[in-house]
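Missing here is one protein chain; the remaining ones are kept as they sit in the complex.
To keep things simple, chains are lettered A, B and C as they appear, and every chain counts its residues starting from 1.
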C-alpha cells in the first residue's frame, strides 16, 4: 500500500486525489493546499488529513510519496525536498519553465535519486499506448512521419496566458513529448510558426494561440504538430503515424457511440469530450497505476525528469524558431 | 455495336437512353413514348429517331434490342413482341404484378428464347457486387444471416400507390431480389408485418408504408428486410451479411467524402443522395454493360425473367403473411 | 452508506462485488457462495466477510441490501427472503425461467414491497441511455422502427445450453427488454424464427443458436432483433431507431480509437471487446449507482420485477412462434 499526499487541491489535484482514494494499492493520507478551505474541502470529501504547508508532511514518516499538482513555480522545490526525504514523486508537467533551473534540478536529483514520474499523462491513454505498442511491434515497418493535432476547446483566461510560459512551453509541450515518444528518436531540429488568430489580446504577452511545428530526427524521421487554443467542435486530440508498411491513425473519443442522421446530416457523432479532465480521465488512472508499479513494484518509471527536460528544450527551440524564422538545432 | 430502342421517355427512360447514347458498344436508334412531346424531346437531345408506337420498331430491322421503361402494365406485351421478333430485352422490374400473367409470359418465352435482362439494377451497384463476390469467394465462411435496410426518402403520390401493386410488390421487391441473391438459396418461408405509420391515407388502398420481413431458406439461413416509405435523412440503402468467419456491411454512399465538425456535432457527413436515380447511377451503367455483354458477347444474362418471377412470389407471400399473421411457405 | 452482501462469487459476482467495494456510497459487507473457496477468495481480495449460506446474513442487521448473482434457480427464493426481511435487492436477470413462478413471486412482492432493481444492465450503458434519452426528447420525431443486433462472440458450453431456458429466455431476453424500452410501448405481437447454424449439437436440447424476431406494438411500431451465438469478429451489440424526423444508430465500442491502414485494408479498427463483462463494464457501475440512488435517495427503481416478467412473456411468445410459424399475441 503506497501512502500518498496530494499537493494541490485544485482541478488536477481533485482528479489525482480521487484516483488515489479509489486505488486498491494506494492510500490517500493528506491533501495539502495553501488555501485552507480548498485543502479542507477535498480532504473532507475523501476522508483524509489536510494541511496548508507541505514541508512537514514530506519530511515525516506518514507518507511514501507525493503527487505534485500545485503551481509550476513550486515544482522544483517540492521535487527536491521529496528527493532529499527519500519520497517518490508523481509531478504534473512541467518541471519548470526555465531550462537552467530544470537542469540544476536534474543534477540535484542525481545525488538523491528518487522515483519521479512526470505527468505526461497522454502517454497513458489506452489508444496512445496501443499506438506506441504497435509501432514498437513493427506493425507499420520503419516509421517515417508523425502528425499530431492538438487543439483546445477554448482559450484560457489571459491571466493564465501571462504566467503560462507561452503556448509552446504550456500547450505544445505535451505534443513535443508525444512526438519524441512516437518517433522513438530525439528530434534534432525544430521549425515553428506561431500566430495570434483567436484572441488579439494574446499579442500583449508576446505569445501565440495558433501554431504549426515541424521536427526532424537525425535519421530524417519527420513530425508535424498543429495547435490552436480554440476548436469550436471540442477538445481535438488526434495522432497519425506513417511507416514503410502502413499507417495508424488515432481518432477523437466521444462519450457515446451514437451516430445521428437527419435532414441536415448523416452519421453525426456528438461533440467531443469537453477538455482534458474528461478526455484523459483514464490516462490519469493508468498513470497512477504506473507510478505505483514503479514505487512498490520496482518497475522502471515510464516517463521521467529527463523527458520533461527534453520537451522543454524542444519548446524553447520552437519559440526561438518562431521568432527567427529559422529551424533551430536541439 | 448494339442498336437499341428505348421504350418510355420518362424518368428512367432518360437514364437508360443517356447511358446508351454514351456507350461505346451501343447505338441509340430511337425513343418511343405515347406522349409525342416526351419522345421528341428526349430523341432531340440525344440525336435519334422518335416514335409514339413501339410495334413497328420492334418488328423492324433497324434495332437489335429494346429497353423497356414504360409502365408496368405494358411490360409483358412488349417482352413477348420482342421475343417473337428475336430482339433482346432489358426490362425494368417488375415483369408484371400478377403471378399468373408472369408465369404465362415465362412459358411463352420458352418458345422463342431471347436474352432478357430484368432490371434489378441494385445487383450492379459496385458495392453490392463486391459484397456478393466476397460471399462467393468464401470471405465470411458459411453465410448465416442477411439484413437489408431499404428506406425511401419520402412517400410517392397516392396516385402511384393506387396502381403500384402495393409496398411488397413495388418497393420490397428489390429487397426480395437482393435477399435471394445474397442468400444464394431460395427462401422457402416468408413472414411479413406491415403498418401505416407515414401517411394514414395509405390505408385507403389497403397498403402499408412501413414493413419488416423475415425470410428463411431450406438450410436455415435467415434474412431480415426493413422498409419505410420515408427516411428524413435520405435514401437509405444498407446491407449486412453474417457468416461463420466474419461480417460484411455496406454503408450508404454520400456525394462527397467530407466530414463536418462544429459546436453541435462531429464527423457529420452530408445528407444521403436524394433517391435511386442518383444513388444507383452507376448501377444503371453497369447493368447496360452486362446487357451488351450478354447480347453481343454471348455471356449469360446475370438476372432474368425467372428472378423476376421469384421476387414476385416472395412479395405475394409477404402480403399473405402480413394479412394472416402466419409465415407463408413459398 | 449502503451495506451490501454479494450473493454469488462467480464471474458476475466478482464484477458487482468489485464495484461495491470501490463505490463511495456503498460498503461490501460480505460475499456468499456455497463453494467455500470461492467465497473466501473474493472476500479476501476485497476485505470483507464471507459465508456459504445466505440466509443468516439476509435476515441479520449488518446489511441493507443484497446483490443476487447466484444461479437462476435460486433467484426467486432469495428475492422473497430479502423482501420479507426488508432488504433491497439488485437481482441479475432473469427472475426465473417459468412465468407462473415469476408471477407468484411478483404477487408475493406486493405484500412486502422492497426496492428491487432487475439487472438489465444494458439500459445503463452510456450510449443506450443516450439513445433512449434522445428518443424521449423527441429528437427523431415519432418512433417507427427499432433494429437490435445482438451476437455473442462464441457459443456457451452445451452444459449451459441444457439449463439456460433456451436462446430466447437466456440471450434474446436482453433484447426483448431493450426493444420494449426503446419502443416505449408494449409489444403485443411477436414473430420469431430460430435455427441451429453454429453447432448441430444444440438441436439435442431443442434449442436454437441463430434467430430473428419481429415484434409489433398496438400502435404499429415495429422492432427487429437478430441474434447469433457466434460472431467471429467479437461481441456485436448494435441498435438503430428510426423516427419520423431522423435515425440514431449505436455502433459497437472498441477498446481504442485506433484505425489501421496497410496493403490489405484501410481504417481497420481492432476486434470488438471480447464479451459482456468488458463491453458492459460501465453499465454495471452505473446500474449500481442507480440502485444506490433508489435505496438511499428514494429515487424510483429504473428497471424492476415487472420488466423482468414482460421480457419473459416475450421470450415465451417467441418460442411459441418459432415452433408454430405464427405470430403470437402477448
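Here is the rule we use: a residue touches a chain if its C-beta (ideal position, glycine included) is under 8 Å from a C-beta of that chain, and two chains touch if they have at least 3 such contacts.
This one's a predicted model, so the numbers in the text were calculated from it and none came from an experiment.
Within the full complex, the residue among A:12, A:30, A:242 or A:268 touching the omitted chain is A:242. Contact with the undisplayed chain is limited, among B:104, B:259 or B:326, to B:259. Checked against the hidden chain, the listed residues A:22, A:41, A:129 or A:193 yield one contact partner: A:193.
The missing chain, though absent from the display, is touched by one residue of B:127, B:172, B:195 or B:222; that residue is B:127. Chain A meets the missing chain through residues 141-142, 144-145, 147, 149, 151, 189, 191, 193, 195-198, 210-212, 214, 216, 220-222, 224, 226, 228, 230-233, 236, 242-247, 325-327. Contacts to the hidden chain, counted on chain C, fall at residues 232-234, 252, 254, 260-272. Mapped onto chain B, contacts with the missing chain fall at residues 22, 126-127, 130-131, 134, 139-140, 245-253, 255-263, 267, 270.
Just so we're on the same page, only the chains that are shown with their structure count from here on.
Most remote from chain A, judged by the distance between CA-atom centroids, is B. Once the centre of each chain is set as its mean CA position, chain A and chain C turn out to be 39 Å apart.
Chain C has residues 245-247 in contact with two or more other chains.
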